[in-house]
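Accompanying notes for the structure given below.
Every protein chain but one is kept in place in this view of the complex.
For clarity, chains are labelled A, B and C in written order, and residue numbers in each chain start from 1.
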Amino acid sequence: MGLICILLPIIGGIWLLYKKRQTYFVRLVLLLHVLLTGILLFLPDTSWVVWKLTDQLNIVLKTDGLSRIFLAMVSLIWLVVSVYAQDYLEHDENPIRFFAFYLLTLGGLTGLCLAGNFMTLYLFFEAMSLLSVPLVLHTMTREAVAAALKYLIYSIAGASMALIGFFILLHYGSIEFAAGGTLSAAVISEHRDILLAGALFTVVGFGTKAGIFPMHSWLPTAHPVAPAPASAVLSGVITKAGIFAVIRVVYYQFGVELIAGSWVQYVWIILSLISVLMGSTLAFKEQILKKRLAYSSVSQLSYILFGLGTLTPTGFVGAVLHVVCHSVIKNGLFLGAGAVIHQTHKTKVRELDGIGKVMPVTMTCFTICALALVGIPPSGGFVSKWNLIAGSLESGLGLISWLGPVILLVSAVLTAGYLLGISVQAFITGKDKNGAAAGQEVSGRMRNSQMLLAFLAVVLGVFSGPLISYLETIAGGLF
Amino acid sequence: MGENLFTNYYEAASVILFGVGFTCLLLSKNLIKKFIGLNIMDTAIYLFLTAKGYIAGRVPLMDADSVRDPELYINPLPSGLVLTGIVVSVSVTAFSLALVLKLYQTYHTLDLDEVLTKAKKEEE
Amino acid sequence: MGNNAWFLMIPILVPLIGGILVSACHMEQRRLRQGFVMATVILNSVFVWAAIFWLQGKEFRLVELSQSMSLTLSLDGLGCVFAGMVAVLWPIASVYAFEYMKHEGGEVRFFKYYTMTYGVTLGVAFSHNLVTMYLFYEMLTLITLPLVMHSKTDAAKAAGRKYLVFSIGGASLAFIGMVFLYHVVGDATFTAGGMMAVQGLAAAKGQNLLTIFVITFIGFGVKAALFPFHGWLPTAGVAPTTVTALLHAVAVVKAGAFAVIRITYYLFGADVLRRTWAQNVVLLLAAFTIVLGSAKALKEQHVKRRLAYSTISNLSYILLGAALMTPLGLQAALTHMIAHAFIKITLFYCAGSIIYKAHYEYVPQMVGLAGRMPVVMGCFTIGSLALMGIPLLPAFISKAGLLTGIVELGTPAAYIGMGALLISAVLTAYYLFSIVIRAYFPGKGFDITSNQDARDPNWLMKGPLILLCIICLLLGLFPGRLLEFFADIAAGLF
Partner (left out) sequence: MDFACNFPFFSIMLLMFTGIISMIAGPRPAKILSLAALGISTVLSALLIAYINQTGESFIYMMGHFPAPFGNEISAGMFEAVMAFGICGVAFLSLWGNGASTKTDIPEKKRNLYYIMMDMLMASLLVLIYTNDIFTAYVFVELNTIAACAIVMSKPGGETIAATIRYLIMSLLGSGLFLLGISLIYALTGHLLMPNMHEIIIELVHNSNYTLPLIVIVGLFGVSMAIKSALFPFHSWLPDAHGSATTASSAVLSGLVLKGYIILLIKLFFRVFSLDILKEFHISDVLLVLGLLGMIMGSVKAIKETNIKRMIAYSSVAQIGYIFMGIGMDITIGLVAAVFQILVHMVTKPMLFTAAGGLINVSGHKKDFESLQGSAWKDPLAGVSFIVGSLSMIGIPLFAGFIVKYYLAAAAFDTSKNTLIILAVLVLSTVLNALYYVPAISKIYHRDEASKFNWQDVLRTIGAVGDFPYQASLIIFIILNIILGTCSGPVFQALEMGLDMLG
């Protein structure tokens, strides 16, 4: 079942690449994928060894709570964005290729979500990185190619850092995912330092995908050059793959009790806090719209890493929740930005005066998402951040547990600064700036998808109850 | 040291001679001179040998007809060696002079370096 | 003493004679020559496999050199690995060579030496003791020299000279080690787990022993392009691609690695060397070479030289594995030996086909080539992925082995090696994918009409390529049996 779920988009993509089908084919595939995912959601937990390379190394697929959440998120957003993309790319010279790799990437991601052990995780992680490269360099401009290579290198570097952890685990424990970690107490007590080092490497390595300091610099380069739908999913979803991997490795492999209170945890949290602050300040200073969003991703993702780093159930819940919210929101934002660029070819923030007059829907959705990201109740962002902060207060890390929330709040303020500023510019224009913005509202499809995302952003906040309780059950298994 | 030199002046002289011959053999360009130097060198060594064989106040083994007791004679062996040596050096000298002659006929010079340069030219 | 052990001579002699015949009968007609060479090579591969199946453990003494030294052939597990690998690759490579050499000229000469090399390589694999291996090792150098200088250009001659100096130099370093073993230790027969005598000696004059080991390791490492003696390999890239592919990615260089494994595990013995400064020295050398090779490959714009540098770094993977001196390490080394052989020959053949068809030799020229030569670039991509160590492809298995072995050994030098491996993994991805990506995504304003003439080559070249790719994939998917076999070998040594 899971295998079909993975293979479907991959085969679809390859088919598309060679048969050059019309794009309704894409939607068909995606719908099917959502359907399958839906079915998968309600099937019981399973674990299935697909392939035995050696007795140690094998490919395993499993479904559990975490994978369900991520899978649902991924597949849903993919569908939404694809709808938007069809109109966005209608004048593009080579939409087929874009969609092909779009599907392939989805395959990779699905595999990642369903991975049952470290080996599989690594496999699909690499696959997804490689397959998403074409999305980045789709426009084929010089800087696009450069950015793509940078993206590639950072991903590979991250992955190979993670490999260190992989092999240390392979030698000292097992690489199967099991809630609460796989390492026996004896091993931990014996090889503590090695294991901790491995854990740190792995976290930073996978964190690279999530743009953790000091491995963040690819993100603002790669995301903006891609076409808007691509940057949306890159920044909204694919980055979450890194988060997912971190969760898997930390909570399902090394285990909480190894890391809790160790120097690794401090390093981790401090790194994430640094990137939170840095990301939002840079975003604040950034003038190019998409770049600004990218920087904001850096900071937001580090919120999540921070939440995970607290190693508390609440923090965990908040983190995963923020994963979902942020992916919805950030997609919404990018789609909005994309819409603006698509219609007016304006990329700089200060060119956007009065854009709200000509593109009301877009900018409204943009604003809603912005508010959600800042964390205004009752949006999703609020709930997740609340949990994050609560988590850090629970964590009992002394100074950090106080410093963390402060930084989060500061960056929230900054967020408000760099996002709401745009909305304000867009709607409230000075009298002399009248009609500065030309062009008109985007087509129906694009509008709908934006609206849908904005709607989701709010809904997630209001009806977050069931999700939270579900997450708490998961977290219950981990601590 | 000083009277040392004086007492065995034969050796001193022979060493000096040897030096002269050696330098002459090595340094002078002219082939004839080289071989003269060689001869001087040999002579020096013969002098040395004979000096070694000489025992003060005795006579060489000349007239074998009137046999007296061997106490009166000098050590005959070095003399024999010297004779042999002289013969050898004479023959060597003859040979080398013949060579020089031949060389002069071909190259019309006695300077070895010139000869070699010419020989090289001949090769090309 | 097997009654039919003399059969071990056959696989060595057949190609030598065949090669001589090629030039003796002066086969100018291409069909005849190709038929003949192909027949010889395939026949010989059959012989090799026959030997592998029936003659393991047999030994055959050719001649006594002196009281202690004798030329003896025998076949053990390790030999089987090497011989088997060569026996599989040679026929495939020959098919490719037939087509490729058309535009190089001097085919008679080429195939003469090409065939003879086969025999000599097998000789290295079949050696029973150090002096025998030394003999074939030297012969290997001398017989591949004409292949390096094939084009007879000044560059080729210079390369040949460099190759000669490095190889002979390395061999004579190894010679010192050999003399030490025969003279001081008294024997140098390959015995699993190292010779007792050495272990006896290890107690007595350890330092001297270790020094000699390092010298010997470096000496044989020269053929495996170990820093600081790696320089010849890129220079030798002037040779025809078939040579570079088969010899300088597989036969010759692997012979070096093979020799290193021999001396480490079969003469000095891992137990004597493990956790000594000697091990650290060789580990660090290998690690440094790994990084250096990949870095240089990144800087290099000439495709073949880039691949050559990548060979340098990958060979040091093998040496690193060998230097770990743990069962896992050896197992990984052997795995990587096989894996890299197939992968690298694939890559080289892709490069060769590009040079052959499109006459492009530099990376920037290969922009948008994928449209023109889908098969070739496809194989190239698979090769690149494999070399990067993506799971389900062969190199991943060996890397897994290496890194686990490193963790197992756990000395600082070993962890440095781990760092080197990971760095070079990144670099590998970079220097290979910068080619692949450019080939598939030429970039804006790339006129599709350029490289019109570039086409996929005919089946004589395509066939081997695809076959090799398939083998790569199979190796990656079904490593089980192979690994077990290696594990058995390794188990015998500890």
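The definition used in the following text is that a contact is a pair of C-beta atoms (placed from the backbone, for glycine too) under 8 Å apart; a residue touches a chain by one contact, two chains touch by 3 or more.
Model, not experiment: these values are computed from the prediction.
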- request: In the full assembly, spell out which visible chains the left-out chain is touching.
  value: B, C
Query: Where the complex has a chain not shown, which of C:37, C:147 or C:173 is the residue touching it?
result: C:173
- prompt: Pick from C:146, C:256 or C:394: which residue touches the chain that isn't shown?
  reply: C:146
Statement: Hidden partner sits against chain B at residues 18, 21-22, 25-26, 31, 34, 38, 41-42, 45, 48-49, 52, 77-78, 81, 84-85, 88-89, 91-92, 95-96, 99-100, 102-103, 106-107, 112, 115-116, 118-119, 122-123
Statement: Contacts from chain C to the absent chain lie at residues 23-26, 63-67, 69, 71, 105-106, 109, 131-132, 134-135, 138-139, 142, 145-146, 149, 161, 164-165, 168-169, 172-173, 175-176, 179-180, 182-184
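The rule we apply is simple: only the chains that are shown with their structure count from here on.
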Message: How many angstrom lie between the centres of chain A and chain B, each centre taken as the mean Cα position?
response: 104
Message: I'd like to verify one number: the distance from the centre of chain A to the centre of chain C, where each centre is the average of its C-alpha atoms, in whole angstrom.
response: 43
Statement: Here the gap between chain B and chain C, centre to centre from mean Cα coordinates and rounded to Å, is 68
Task: Using the touch definition up top, name the residues of chain A that touch chain C in the complex.
output: 51-54, 57, 59, 119, 122-123, 126-127, 130, 133-134, 137, 139-142, 145, 148-149, 152-153, 156-157, 160-161, 163-164, 167-168, 170-172, 194
Task: Name, in rising order, each residue of chain C that touches chain A in their complex.
output: 385, 388, 390-392, 397, 400, 403-404, 406-408, 410, 418, 422, 425-426, 429-430, 433-434, 437-438, 440-444, 477, 479-480, 483
